[in-house]
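What you see is the complex with one protein chain gone and the rest in place.
After this line comes chain A, so read on.
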């Protein structure tokens, strides 16, 4: 049974049809690359799955049931986590405060519910160790490098038992070594049975970890095929429009 299923999803912004009857499905533990040029509709698609936008038409189902995802919080409760392209971090807070933002650990002191600073820092440090990232849990995000910020954003998705993780350009701003770490992490996610949708411009990344690639052009899905049956050349041609349909 498919984990996530989109059926004829359409999204209009005024006169612009950002998504035109897009359908696809994701199996549990499957890693799917989502590619396309700027303006192809990748980000719109991600925002519909993560609850920021509502589709103008079409159905979304998650875990076999019809899903109406009205907010990012609702997506998270279903088990859909997102790494946003702009990372969605509050610069003035520490790494661990960002990771736990909106789901802080608390203890009861009489009527008060106070933060468990140590437990959160320790858990954040564990997550960074897992990601092999040189990031300190109690450092301010303002003082961090691009790669460290990325690590914070990715660590956030590992906090709960996600079933699907959407990654919008997770390797765009990080070092060569960290790209390998992130790709390794994606493989570990698959081993843990978590599905990943990887939005990326980087052909090598997609071909290194994905089992399947979906190509978008001008709001329409133009290809959806196993990595084994395609090549970087063919995908490039599909993205640019040199090849109309795979």
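Here are a few things to note about the model shown:
As a working rule, a residue touches a chain if its C-beta (ideal position, glycine included) is under 8 Å from a C-beta of that chain, and two chains touch if they have at least 3 such contacts; residues count from 1.
Here, contacts and distances are computed from a predicted model.
For the chain of the complex excluded from view, the name given in UniProt is "Ribose transport system permease protein" [choices: "ABC-type transporter, integral membrane subunit", "Rod shape-determining protein MreD", "Ribose transport system permease protein" or "Lipoprotein YgaO"]. Checked against the hidden chain, the listed residues A:122, A:192 or A:242 yield one contact partner: A:122.
Only one of the listed residues, A:2, A:52, A:203 or A:237, touches the absent chain: A:52.
The missing chain, though absent from the display, is touched by one residue of A:41, A:72, A:170 or A:219; that residue is A:72.
As for the chain not pictured, it touches chain A at residues 52, 71-73, 76, 82, 84, 87-93, 97-98, 101-104, 106, 112-115, 117, 122, 125-126, 128-129, 132-136, 140, 143, 156.
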